[in-house]
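The other protein chains are all here in position, but one chain of the complex has been omitted.
For subunit A:
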Amino acid sequence: MIFISILTLIVAKALPSINSNLSSVYFTRISAIVFIYAGVLSFNTLYIQSIGSGIGIYSGLFQVTVISQFIEVFLLVIGSLILIAWPLRSSLNYISLSKDENLAPSGSVELSYSTDFSLIVLFSTLGSCLLVSTSDLVSMYLSIELQSFGLYVLATLYRNSESSTRAGLKYFLLGGLSSCLILLGAGLIYAYTGLTNFESIYSLISVSEVNNIIQGASLGAVLIIIGFLFKIAAAPLHNWSPDVYDETPTIVTIWLTIMPKISILILLLELHTQIGVIGPLNSITINLSSIQENSIYLLKNLLLISSLLSLIIGTVVGLAQTRIKRLLAYSTISHIGFILLALAINTEQSIDSLLFYIIQYSITNLDVFLIIIALSYIINNSYLNEDNDSIKDIRYISELKGKFFLAPLLSLSLSICLFSMAGIPPLIGFFSKQFVLYSAIGSGYYFMSIICIIVSVISASYYLKIIKVLHTEVEEDTKLLQARTRENLSVIRSYKLTENKYTLLSNFHSFLISTLTLSILFFIFKPSLILNSTQLLSLSLFNF
């Protein structure tokens, strides 16, 4: 199946990377095509009639359901989009333009990074594809290790910069800690029930009345869920994420913020709905044990508490940030809060809104980061002059000042994305927040929904702050800037004679940004495309 096709392609790609005859540009392109092809394959499996409530493959260690296949397709498409957007020509030539002799090899380093990047991304995506459809404790642990190990390497990939190495080490240590927690939880579950398969654990929980076993298993489940919350940076365990996101290069940050979260959230969804579905069935039966009720509410309360904390922390702390990627990391935390709220409610409607939220959030986030990369190229190209060897990414919000006049379309689309994240009505972000709130109110979580509304209003202020910075003109510096650009132009002209002409952005990059922005903008005209599919998925989870 799909895994095998990815595997063989990895091997096939690993071989030419040794002799390195191929240009590295092809590597990202090939792996993007691999992603699309694998996505098509797994999309094909959606048409298999017997898929119903899921097929166990590989002797029941993995379970293919409609949801897992759909999310896999989504993951692969997003992955291919990120890979295609890999900066190629512009950054290379810009680096080779710089005057320093020492920096001349860094252009070729960039080239080699891109091949490594695409290979590691393949590994990590294989892990997350496995993780989505896992149905066994052992395979869960192995696939999460595969996924997160790829991510640790990805974070340390740019080892020329000190900050990225630091971020990678931090990510590695804390991710290792959370893996230990997951492993401890899995070990406890195995020690008490003697089972590793999810299905049999669910059935054991739903049937047995022995307090001991259920208590131990619930302890294990709590530990596992805490470990996963650590990995997706939900609130009480969020401290690593702003540092790591800030210090890694932007192209890696895209990957870190989007891909692992989708797969882990889907796994949490599977776990939580299965245990949660069993809960009400038990309450109907006469001899219900109070401890078992406790364990179910324990998980739900855990998710609710963490969602509450991450909503509050993500917005309130985010207000004080000056670095743009830290700010986006905090906004990620508050969005995770929304997603966890939808997860904790666990009705058909909330699962629907959860899936929709995940999809819209990853699209919007991808778009924001792509635009930031594009803007950073433009800024770098306009200040080609002095200390450009170290500045590659945009770090501070103030760097965005007045960029509307430099790149009007890009900054317009950035502001559209930020409006959508803040939840301004005609955009896609509004609908997802509305669905989550609607389902929360529908099942009686009034306090949480009030908190959500307040928090989203607060968070709108810092998105608006970015937009305001983006669109106000720099008043004192304009003359200086003009002078500098004139100077730059002459410099560029002199360079153009020797070097080949560099492009600001690759065509595909700008095309991608425009497509994503338009899909965010025009979602209201054809909402049925995403909404119907998510609704079908949530119904399939509950009714099969």
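Everything that follows uses one rule, which is that a contact is a pair of C-beta atoms (placed from the backbone, for glycine too) under 8 Å apart; a residue touches a chain by one contact, two chains touch by 3 or more; residues count from 1.
One rule holds in what follows: contacts and distances are computed from a predicted model.
Of "Geranylgeranyl transferase type-1 subunit beta", "DNA replication complex GINS protein SLD5", "Ubiquitin-related modifier 1" or "NADH-ubiquinone oxidoreductase chain 6", only "NADH-ubiquinone oxidoreductase chain 6" is the UniProt protein name of the chain excluded from the display.
Considering the whole complex, the residue from A:I33, A:L142, A:I424 or A:L539 that touches the absent chain is A:L142.
Of the listed residues A:I67, A:I84 or A:L126, the one in contact with the hidden chain in the full complex is A:L126.
Among A:Q63, A:S128, A:T156 or A:S376, only A:T156 touches the chain that is left out of the view.
Counting the whole complex, the residues of subunit A in touch with the unshown chain are 7, 10, 14, 58-59, 61-62, 105, 108-109, 112, 116, 119-120, 123, 126, 130, 138-139, 142-143, 145-146, 149-150, 153, 156-157, 159-160, 192, 212, 215-216, 219.
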